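Here the structure comes first, spelled out in structure tokens, and everything after it is commentary.
Selected chains only, in their assembly positions.
We just call them A and B in the order they show up, numbering each chain from 1.
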């Protein structure tokens, strides 16, 4: 496993990430234009979608839904479970306040598309191509975890406020009408569901799926070449993207001191636990070795794109520094550098092939 | 060419609040606004990468509307969001167009 770790670390992708961190540490001048970052992330999301839809169509043509429904259910289940485990750990072990615990849980309940991409590349490079429906699972995982965490937060905050109000009214204080926060919750969920990442992935998934039936594979070929994740453009764009992720992470390294040891430990142990669940349940659902590894990686990963604005809207009291540091500066690099090989080893040990 | 003395309101806050802020501004009686992205630094630290962008909203309106908007902003944004807001006096060409009828 150690060799596998080193081999993973010495490929261009993690090294580009490291270069970004290094550049920030020495106050270097590397600067990726925001528009390039946004452009690449649009490209990556569209890639996941259209190639995922294409592969889903092939899977469907070959096996119908027989191979897919179990992994899909497992993914949905994990999407609802992980925010709960994360919230529990943060609130009761870490003693964080409700808003912060629920906010961070929303991040860990959702997923990071780039972690999916890197994990997928890792397995392909090892010769263990993940099942073709994996991109579909990513889209399933994006949303429910955020919803569950935000609901937990809203309910817990409501109860706490009610308790406080009761206490106050006993003391004879007059309390204004509590503000309806439910509206914000719906708004936030609407924003996640119609947000850029989910709409691009699901939209292109549908497009890829339909056009696989409508046009011949030869005609689909230029799209596949452009968007395919083993290909030159994809890999090259990913180099630049990870360089920028490294810059952003490097910028936040100073925050590691602020967030304290509990959150650092949380950012490493929680993904290991969620990753194990992913690998195990994936194996139960009949996924192959590559598939179990990738499922573990995406379940363990934390969102830093879809979750933050939703949390900001619903739980404004939550400190965004905590959640961004945990998901971006701890869990993301951990997964890229060490997590993925570990999940691979877990899946292999469990018995996935 | 006649000039009217009106208020210019400037609000700088988190980009993710942009849509709801703009909607609210119109509700509160503004006839228009201009906005752009910017970087910044303040009590909540640096806001200059893609996860922490600022938006700056500028609008010309009557003093009444200006007060309503600033009151709204200070009640809803200052506690939990990165935000700064100020007003200043400006002389506006054909300024009568920017004092809507919703609020006198």
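The rule is short, and it goes like this: a residue touches a chain if its C-beta (ideal position, glycine included) is under 8 Å from a C-beta of that chain, and two chains touch if they have at least 3 such contacts.
What you see is a predicted model; the values in this text were computed from it and never measured.
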In terms of the displayed labels, this structure file contains the chains as A x3, B x3
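The definition used in the following text is that only the chains that are shown with their structure count from here on.
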Complex contact set, residues of subunit B against subunit A: 14, 16, 45, 49-51, 79-81
Would you tell me which residues of subunit A are touching subunit B in their complex? 34, 37-38, 248, 251, 304, 308-309, 312-313, 316-317, 321, 324, 328
